[in-house]
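A single structure is presented below for examination.
Every protein chain except one is present and positioned as in the full complex.
Chain naming follows the written order as A, B, C, D, E, F and G, and within any one chain the residues start at number 1.
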Amino acid sequence: METEKILKDFKSGKIGIDDVLQKLKSMPFEDAGFAKIDTHRTIRKGFPEVIFSEGKTTAQVLKIMEMMSRHGHNILATRATKDMYDAVKDVHPDAEYNESARTIVIKKEMPESKKGEILIITAGTSDIPVAEEEVVTAEIMGNKVEKIYDAGVAGIHRLLNNKEQIFRANVIIVVAGMEGALASVVGGLACVPVIAVPTSVGYGASFKGVAPLLTMLNCCSPGVVVVNIDNGFGAGYFASLINK
Amino acid sequence: METEKILKDFKSGKIGIDDVLQKLKSMPFEDAGFAKIDTHRTIRKGFPEVIFSEGKTTAQVLKIMEMMSRHGHNILATRATKDMYDAVKDVHPDAEYNESARTIVIKKEMPESKKGEILIITAGTSDIPVAEEEVVTAEIMGNKVEKIYDAGVAGIHRLLNNKEQIFRANVIIVVAGMEGALASVVGGLACVPVIAVPTSVGYGASFKGVAPLLTMLNCCSPGVVVVNIDNGFGAGYFASLINK
Amino acid sequence: METEKILKDFKSGKIGIDDVLQKLKSMPFEDAGFAKIDTHRTIRKGFPEVIFSEGKTTAQVLKIMEMMSRHGHNILATRATKDMYDAVKDVHPDAEYNESARTIVIKKEMPESKKGEILIITAGTSDIPVAEEEVVTAEIMGNKVEKIYDAGVAGIHRLLNNKEQIFRANVIIVVAGMEGALASVVGGLACVPVIAVPTSVGYGASFKGVAPLLTMLNCCSPGVVVVNIDNGFGAGYFASLINK
Amino acid sequence: METEKILKDFKSGKIGIDDVLQKLKSMPFEDAGFAKIDTHRTIRKGFPEVIFSEGKTTAQVLKIMEMMSRHGHNILATRATKDMYDAVKDVHPDAEYNESARTIVIKKEMPESKKGEILIITAGTSDIPVAEEEVVTAEIMGNKVEKIYDAGVAGIHRLLNNKEQIFRANVIIVVAGMEGALASVVGGLACVPVIAVPTSVGYGASFKGVAPLLTMLNCCSPGVVVVNIDNGFGAGYFASLINK
Amino acid sequence: METEKILKDFKSGKIGIDDVLQKLKSMPFEDAGFAKIDTHRTIRKGFPEVIFSEGKTTAQVLKIMEMMSRHGHNILATRATKDMYDAVKDVHPDAEYNESARTIVIKKEMPESKKGEILIITAGTSDIPVAEEEVVTAEIMGNKVEKIYDAGVAGIHRLLNNKEQIFRANVIIVVAGMEGALASVVGGLACVPVIAVPTSVGYGASFKGVAPLLTMLNCCSPGVVVVNIDNGFGAGYFASLINK
Amino acid sequence: METEKILKDFKSGKIGIDDVLQKLKSMPFEDAGFAKIDTHRTIRKGFPEVIFSEGKTTAQVLKIMEMMSRHGHNILATRATKDMYDAVKDVHPDAEYNESARTIVIKKEMPESKKGEILIITAGTSDIPVAEEEVVTAEIMGNKVEKIYDAGVAGIHRLLNNKEQIFRANVIIVVAGMEGALASVVGGLACVPVIAVPTSVGYGASFKGVAPLLTMLNCCSPGVVVVNIDNGFGAGYFASLINK
Amino acid sequence: METEKILKDFKSGKIGIDDVLQKLKSMPFEDAGFAKIDTHRTIRKGFPEVIFSEGKTTAQVLKIMEMMSRHGHNILATRATKDMYDAVKDVHPDAEYNESARTIVIKKEMPESKKGEILIITAGTSDIPVAEEEVVTAEIMGNKVEKIYDAGVAGIHRLLNNKEQIFRANVIIVVAGMEGALASVVGGLACVPVIAVPTSVGYGASFKGVAPLLTMLNCCSPGVVVVNIDNGFGAGYFASLINK
Partner (left out) sequence: METEKILKDFKSGKIGIDDVLQKLKSMPFEDAGFAKIDTHRTIRKGFPEVIFSEGKTTAQVLKIMEMMSRHGHNILATRATKDMYDAVKDVHPDAEYNESARTIVIKKEMPESKKGEILIITAGTSDIPVAEEEVVTAEIMGNKVEKIYDAGVAGIHRLLNNKEQIFRANVIIVVAGMEGALASVVGGLACVPVIAVPTSVGYGASFKGVAPLLTMLNCCSPGVVVVNIDNGFGAGYFASLINK
């Protein structure tokens, strides 16, 4: 955790910017030819090393994990297929697969536990896989996660009956496909930052997530920001960044 | 109201389809060259004669009104400019202009008053012009209209505090721009048909009404249907059709 | 049917809004973790309990049905696969599957029969599956349904030869893919509310239903409203709401 | 008309392809620097010389006309402003301006009159300017033109009452904005080629002509082809090409 | 061919419009429940009976063919799968399948042969299936068809070397995917009507045919019209309508 | 600040959810007919009262301010025209107008000053108006704001030379039009939350902000979230929510 | 030209990368608060200093020019209004304005003259303003420019008659709106790099340049690349980069 210390020292004024740059410059990244393992980034962010598996071959995922695993950090692979997991498990028997979230987690160290609570609310049952990616991401970063699943606005009392959790959370993630109206309603109720995640759940004029994406971008409640369609990892990561 | 009687007689079985067609066939429409005045339609629908003024010259609007006014029915011109109204007023001193709704109304007969109530809810203040077009349309068709303006979901208690009106209405029209989430929430609360009207109010990714249009089409509450962006007239008309 | 009575009492003035809210508040919904069974909603709407099966696992559908079936209401699962049905049939031998409509129906009570007739018209043969979803939905809600299939405007006499049915119906649903022009023509002929359902039938510039969707939204006949692409359930439901 | 003769001679077999190419090659076009006057093209097509005025300065239009007028052919300027006309009139006192069609015509020779009739049908009054561009174009090419204006499908009897004209025409042009359904209906009725012209008339989800454009491209009647939005000139020109 | 005679008599003035309508009214169409066989249309258009097979089951195609085959006209099924053909062949051993064009043809009568030549030009090899649908369509309607395949503008001498065929044709169909520029070039060269058919051939920003569709709609050569993406049948049909 | 205290007491466990709801329920909002002044919301959010002026008349803005000003909170009007300001100044001589940001501020109380620093970076000079809306918003909420304007990636040393500020900030807002790549680069460098604001600055294929919006949504750096195009207020507000 | 020398020395191997970075690091940019004048960039690129004026105030343009003019390089302002020029002329009497190109040029040094020729071809007269921006840009960078204006494919002999120029050029820029087919044809003829510039010239389905943009991106001739719609400056700049 050398870098982290460097940055903290800089922030608190202990060392100057030149020192920081000097030190950071000497930080290596490893080059596998087809991929550059950014140990620099990982350390700087205070986070597990992450692999976005989509578009990579199983062999590439395995190779990247091999390089990563030397550092002793936690590893998180998102959008991983069951086949990838089966290959990983042979090498890392302690790897865990979350089938719904499509994540592989290799836990090497215990994350520092954060105080505040991240609340994840989905509009429907079909949004759960995206929500689960958030859960896995947030938990490996040391957050306590609460869930309210299937609380879309078509039956708004399902949401209003859970006001207590909404008022108690430190950060809220709203996951919704179809028309995505849930983000606006939660944004209006909550006093804390809300991260809206549109999902590709829906049909016809939902255009694979475009409808909820637009809904969320145009959200009339000001405390709401948006990430890419189905980007559970990004939402979980950002929520962790602001959860203190 | 001859046609209306014909159709009712047909429905009740008094006369056969051949008689209906025979009678309808002899109904004239008047041809002004640039426009065909559809007296047939007007009568059949039990409705004032309507002019969509956009894209027409003032002279064309005046000429159409002249032809219409011979029939003794109420006349409604939508999307009419103030200039059109000034020209109309010279000929029809009793014409009324609603500046917000941009409608000209010439009242020649009292519409038969309907029992049920049409409730019009807008998400914001800027949606009022579209709502007013609905009000004018619904009222000239004999409906009693209630309004809740500026009750968007960003402050959902503004809506929930008016639940009483929602439960009392026979038909509800929801008018919303920005992200249009209000329709979903009202659709979830109400037990009656909801007509959703997206408006071009908003900026950036609202794309002049596309965002609320998609929201409303993907509405997860099943009792909700949609009309074109800013189509206040269409919503008021349809609401009147189903208000009994 | 307690809620229904409450709402009726409220509407007729027997009880005040405070009483209503008090009573509604105590209504439970059941929570399966991945789904919240909204018995509240079901009762309030006077409707069978509905499962949108797409994006749910067979196990989830089964579990939801199990919870629903305790209430003694009719159950309708839409967008259900044959595999889901096979699993359901084991538990509910009386479940019925409509292969074209992709619906599972479990009938527990006889719906109150409505007087008016719902007429469903399709433009082509390929639009029938969407129409059938409407038929199943409307019938389980107690409506009498008439059908005119394959009556697109390319051969308009196929439609005009059925004018009698059009004049007799209480509500009309028009189902059309390709260019969707049928809705405009029926809207111009009919004196009753028309619900337009764009379908994803077509190729090239129909863009999976966008072409008929735009056609229907821009429909120049005012008595026409629109639902999402392929949303047969929504159209059948709405038609039932306004059929009296 | 030398070129025309050459091509006819080639078609009838009088002369070979080499002769044609040889002869055509020597045909000049005039170069004004900012524009190349394609006398070659004009002759080949048997048509007046045409200027698309949009995006050109008045000075450029004047200069092009000056060069064209030396050839003794008819000249047609489309999308011309009133200001352009005023400038043209000073030089060509016999120039005629059609304010609705926004065309300037300078007639230098009488076109050979064709036998068949071109029928132009518009859906609404606002579509007339595009239709008038077709009328001007078709007439200067020697065609007899018939018009049915404001016969949209919302009142289909307005169209059906004119079946006689539809059966009599040699070519039909359908001009429609909004949802553009008129093309499909006419295409279903007519036995002759139908050219569909979408217009930018409409609002909201008509997206400045995209809605009728898609409608017409997806037209289920096979005898229908489409030109660009508001392209009255192109439709009139093509109609003349196939009118014999 | 009674109807055809009626219409010809009407056109030549032998009989009046009332007679025509009277006679046409009595023409039946056959109703299979899921489809209405439009014998009326077929006769009126002077064309084989056509089935658009996409979205229909093999059973439906078979049933429709059975009904059609009673009339003794030629039958053309487009977008037919090999499976459909195998089923059809059992009943109609003389049915022919064009694998590239995906058409089934059952020939019952010899079409009246037309004089003029239809020239079909494709930009690439991958556009051939669409072109072949045009060939089959045009030939069964009695046209003589010429082909120039793979003559895209990237090697414009491939086109210019075939000028002779271009000058000889009566109607030209241009079939192009990718950027679709071929239509503009042919439109500039040809003196006859050009029908442009965008295809879904291409990748990336061709957006499944949208790129060539827009190219063709914006074609600066006036004698060019457009049909839907991959609509070979429509182009062949229209070409036949104007080939005299 | 009663509400705030209530919510804090709830969070710390001093009072239960029932008490909270009871207390909140009695909080009024004021109804001006065309607008509902949400005092409830304002208090709950610990924020100035805000008016989105676009689409409202000057009279409406004045009336809303009049109602708001009774509460003694700071008032912020965004997207206000100079004309609105002139009218406001007559009644509130202490109102301040930021012409670039188009904001009116009426300061009634000093916001509690926050420790962390919000850094606002723009890609170009033309993005400054959006940035200024953020500055005004953030400052009135008690934040210290730093600015780096015109540091787009075309000259990346302009950004890298300011690394010190990037490492020092608590929250970063990146404002960029054109292609919006700045957000990705800053997101890769920074260890703190980054809020990306696409602007409508650009031309051609920037499509009024769609290009940078998509860039930012697809940002490969995980600590980046997005708000609507040109939504400076939303970004400033959210930044303030997470600045501690 | 210090930097240039540094880079050349590096390329030829005279100095190492560390020296380069060291030297470049010390290069200042000037900060005007609202803009950072990138002298670094200018030198590195061997190019005049450039101001994109759109979205900037006249005062900002003036201030930037003032800072730039101290360096003694040529200055080029694109998208400058006549008003900006009038203000600039007061300070820089030698500034030149090209009204069609909307450029201001202040010439301080003679560019080194390049040998090869850049050929600029436009499809129509309306594309000339974009072409002129290219001319101004290329000429101030020392290139010899040839022009062929109004040589669109509708009259392809206008292009073929200029083959000589096409074969002689070192780089070709094709400027076209409408359907943009010219780029494909030139790309097929030329043996040198072709830069395609779509313009917003056109109407209807050209969608302000989207149609020619897609055409050019899908260009089947491999030696063609594309820049943004109406980006004359970018094309002129790139052409100069590769003209040797």
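Criterion: a contact is a pair of C-beta atoms (placed from the backbone, for glycine too) under 8 Å apart; a residue touches a chain by one contact, two chains touch by 3 or more.
These numbers were taken from a predicted model, which means no experiment stands behind them.
In the full assembly, the chain not pictured is in contact with A, E, F, G, by the touch criterion defined above.
Of the listed residues F:P48, F:G204 or F:G234, the one in contact with the hidden chain in the full complex is F:G204.
From the options E:A32, E:M67 or E:A205, the residue with contact to the unseen chain in the full assembly is E:A205.
Looking at G:V88, G:I106 or G:L217, the residue that reaches the missing chain in the full complex is G:L217.
For chain F, the residues touching the chain absent from view are 123-124, 152-156, 178-181, 183-185, 187-189, 202, 204-207, 210-212, 214-222. The set of chain A residues touching the chain not shown comprises 24, 27, 29, 33-36, 38, 40-41, 54-56, 60, 198, 200, 208-210, 213, 228-231. Where chain E meets the missing chain, the touching residues are 124-126, 128, 149-151, 154-155, 157-158, 161, 201, 203-206.
Here, only the chains that are shown with their structure count from here on.
Graph distance from chain D to chain F, where chains that touch are one step apart, equals 2. Interface matching across B-C, C-E or D-G places the copy of A-F, with more than half of contact pairs shared by residue number, at B-C.
Taking each chain's centre as the average of its CA atoms, chain D and chain E sit 25 Å apart.
Between the Cα centres of chain A and chain D there is a gap of 59 Å. Within chain C, residues 41, 124, 154-155, 188, 204-206, 210, 213, 217-218, 228-229 each touch two or more of the remaining chains. According to the touch criterion at the top of this document, the contacting chain pairs are A-B, A-C, A-F, B-C, B-D, B-F, C-D, C-E, D-E, D-G, E-G, F-G.
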